[in-house]
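The complex appears here minus one protein chain, its other protein chains still in place.
Residue numbering begins at 1 within each chain, and the chains themselves are lettered A, B, C, D, E, F and G in the order written.
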């Protein structure tokens, strides 16, 4: 039996508007190397998400731009085009940064002019209010929060833009694994919030790419 | 076999600081009538909670002060003493009123000078901010909220007083039954929030009675 | 104590882009009548959702446009403006119609040119494929499905538009209550899907209103 | 007390049609060696599933045919007889391969002419449609999928053969552990789908062996 | 807006081998009448499942063959052809009969020669053993059981035929809703068991129809 | 602050009939050494359960009788008295042995004449039936089973003795963690089964000690 | 097709020590009448549990001894023999009485000299302590409690007799349905507690019958 391999869907970007992005976590190092090399040979850009620490160490010799906190790697990522749609990404706490930065890298890889605002959780509401004028200027916001994730409702109550909520698995006890944050997003009484899976920063960025008009 | 009956604990108030209050829902009308009559004969005050609509109808001839929305009834409730500790009760939405009013009646029955603030949910943050000066003046707050219950975190981030959260079973989908609101209370990143069971307005009032110094 | 009432937030539309819509289910008939009359007097449009059958019967004398299947009522709903953004709503089965029609009424009330496509579940994939050209022409799609809700992934894999998934509580056994459909939306491997709470047709429409550019 | 040991059921194949297969995960290396040696001495074929990486390393000196990805090992596996019943195994993604290959090895060990089709998830529906004519020719299909597992419903809607679904634990957030994929299999609106436990590739193969007529 | 209606998929039987069967529970009486009349006019056979008591009462004037216990109705059901594949249906307790009889009616409607064995739960293992010779003669068995559903494992350990398990929602406490019975089916250590959703008698029969060779 | 320590309850045996047994898992090695030494000095017998592998290694110099599979250690365990009550312990599979042997060691430590029967799961019902005469002779049985745990119901249906069920956490997918086995014990339709917590071999032995008459 | 019927297992008492008792809830009135009449004709005693209010009304003409609170009915129940084993049944609150009385009737039907102690929950620990000398004299105790069910641990810590815990579904919020009480029984740190399913008063009595020596 020939060894397992990954079928790369080179035409996916053309077909659906979002190129295939590699979810690395459950792949072997051999599979990942093969994917990177295939893209490198063809001169294609590549984004990999959910790299584990051992995978990052094992791919260190490749020409990748790696963010260990976000657990992402990009190959030959294109510049964000001028005039690209703007996207604001807001996080509640330091612990939400890995997911928020996955969203940030993915959004830029997909051609959005994304900006990250850190540490604006509602335990200190003034921090959010201090930046509100700036944040309210984006046509679309991604909010990243764990624990009880009150940020989703508060933010959506303060701005006119729609909010894509990314619950994170940050927490312990009843909020362990992110179910509490997910419920807060889904059950919010503030209209205009939609949700993606727990820790799915890439998914939020991909949806944002589809919701915002293509540049030019 | 003799019929089932309820043992009334006449000394409980003296022993624990909170008189026995009757949880009516799972009792028969006969049991409730017997309890009311025993208190009436002895000239003792009585609070009953979680009365069902049929129970309320069946007890209509008794000298009870009934609030059908709160599903409570009191018999010979004492006046709130002057100089009694003050308690603020804040609700997120109209649907939380039954639970909030159960807390209100129970708090007054237990000798607290309680005030109810309605409809201050965070979907319209300005409503809460408009009343904030007044609300911030209480030494203790009870917050009542269902759905995603972001009110708990927002309120605790804005006031110095401790907050007793009462999650309510208001909601549908992921918030059905109140588990999402309960998780929001427990997982809140704002310190100073403690929680009671879903819909337990009485429990919040009883705890408030214990936390606040006795009058006089 | 004065009777409970509902504070109407007349300025909400101006502030957040989505006027306050009344979630009727947990309100009394008295509260609903008061709300309708207040809007009627001011000549304001009104949408009520989640009306129960007894509520619908009790409000029959009012000048409301009622859809019993959707459990919605509108008062003085404005015409959808010409040139309004277009929205496609796709349902998997007959049982999903109440939620889909709630989304339809809400979307039109909020000024979107919404069209409903019924009964396109993947058990008969040809039904979806027959309408695909038409459906693929919308800038935004709402998909409504219960049970295993495979429609979400299939649809998002076939079109370039983003998809707002509305899981429904249709089903029994493991799909009772809609958790299975919700998980299918959140766990979808097709990028570009975002989700709202189970049965939340209105929420999907409100989000769509925010994602789509205002007319004119 | 004598050391723990495993009672081998040599007659099980004759009695039930499926020989005893060893679930290795919770056994000690000593127990596994003893089992292999007992079979080797008697000239009996053996299949072991769910071997851990340390177990595989510790058994490297034995005459086993090991697939580390599938975590299986066979000893003296018989040739698949000519004219054996045909079985198609379809997987949604690369991450489902370990479970799919467990099913593949088990099916062949049990005398089925099994073929594996990789990476046919519905996010790219064209991949499945390209192979549909071939796949539709099998009298029985095993489908292996994690995350939201829309493959089960889509496949069952496209072919006349029955489908044994194997949900996998691939995923994160709401799909962590495979419950979402399992629900998709059980709640499918496409008739003709039956299910086995999460990650139970062997169980699907054993059932397939029983459903398909014995060769000859 | 025209009233909601149900699109009948007249070609489904030809396409997938299982004609469309109507799941009545979430349909209105008007929808059901329309479906029956459309089939009656065309001389087509029809099976409806999950009829509620009010639906059964409201359809009493139609030429349907109704089993109130099974909550099924058939219109012009064909005779089971001679030489049809044989199917054994085994139930654990009296309470499982509604689901077992839904499976029985569906199996016969789909052309199988199905026989029902009642009340063979393992609390009295002798009852099952007394009928074992007879039961072991079927090429395929459907087992219907609620509560702890030990019948699935015991039966599969005693016969060579494959077993399609139908967990039922019979039970209380930890077995309420059928999750415990479903887990027993999925976690069974006896190979050759596959499962359908809780209470899904029809689904088991439809799968059986696909697993068994067509008559003639 | 003085270091944490464990208060040993030397009189517990006299007071409740079951001496204090040490649950080792969440204790530090220092705490365990202190406990062993205190018992050694006083000449008291001691049983420790749930020892981790590092704890076992760290206590190797102490005069303990250790069973690494059961994760137990005893110090100066008394002989089982002649005429002690007899207890049968029955396990379903090899993987249940650690829990079954914890029960065995605990029962003997508490003065019961306990015998262990291995590998009698219902997937091979003949194995249980072969030993039935012997097993049926005990006045009390402990049954230890994971996965779907059909053994509990089958055993209780075959013997007159009461059965204490010990669900084990052996399994994967829906049976991971032992919840499915626990449900099977609680939902069993065979009367005379009682249950303890998942993996609680000691608890079953302690209850058996209380249910059986004291020797002499 | 002949009407559904119930197979009565007349020899069960002789075989297992516990005669078949009828779980009425999911049976039709016709089935129940037939069962009662068959027992009446043969002069056999009968116990039925979980009768619904409509069932009780429909069987009023039969010579049954009915306890509507316990939802039980007995036919020709034998006297408890003198010298029968003694059993104490302890309840936490008034709401637990239906389950406790089901246990009481079942225990007496099975030949035990059972006594019921009401309303001894730990919120008023003195009530339990006042009766402790009396309660501590029984060789076996059944404890019936809902909500947080602290009674199980407290009682088992105070007496030497084993305790069979019956969690009840009394409660709301996190204790709705009895899962919290069940967890308290299973997780108790007091050795000697075993558990049956939620609300399973009969099961506790049947187990008690098996644990206690037969009279005479």
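In this section, contacts are C-beta pairs under 8 Å (C-beta built on N, C-alpha and C of every residue); 3 or more make two chains touch, one makes a residue touch a chain.
All values reported here derive from a predicted model rather than from experimental measurement.
Counted over the whole complex, the shown chains touched by the missing one are A, B, F, G. Set against the missing chain, the residues B:22, B:145 or B:196 yield one that touches it, B:196. Residues of chain G in touch with the missing chain: 92-93, 121-125, 147-150, 152-154, 156-158, 171, 173-175, 179-191. Interface residues of chain F with the unshown chain, by the touch rule above, are 1, 4, 6-7, 9, 12, 15, 23, 25-27, 31, 167, 169, 177-178, 182, 197-200. Although one chain is not drawn, its touching partners on chain B can still be listed: residues 15-18, 21, 140, 157, 160-162, 164, 182, 186-187, 191-198, 202-204, 206-207, 209-211.
Everything that follows uses one rule, which is that only the chains that are shown with their structure count from here on.
The set of chains touching chain A and also touching chain E is given as C, D. Centres computed as Cα averages put chain C at a distance of 49 Å from chain G. Multi-chain contact residues, meaning those touching two or more other chains, occur in chain B at positions 124, 173-175, 179, 182.
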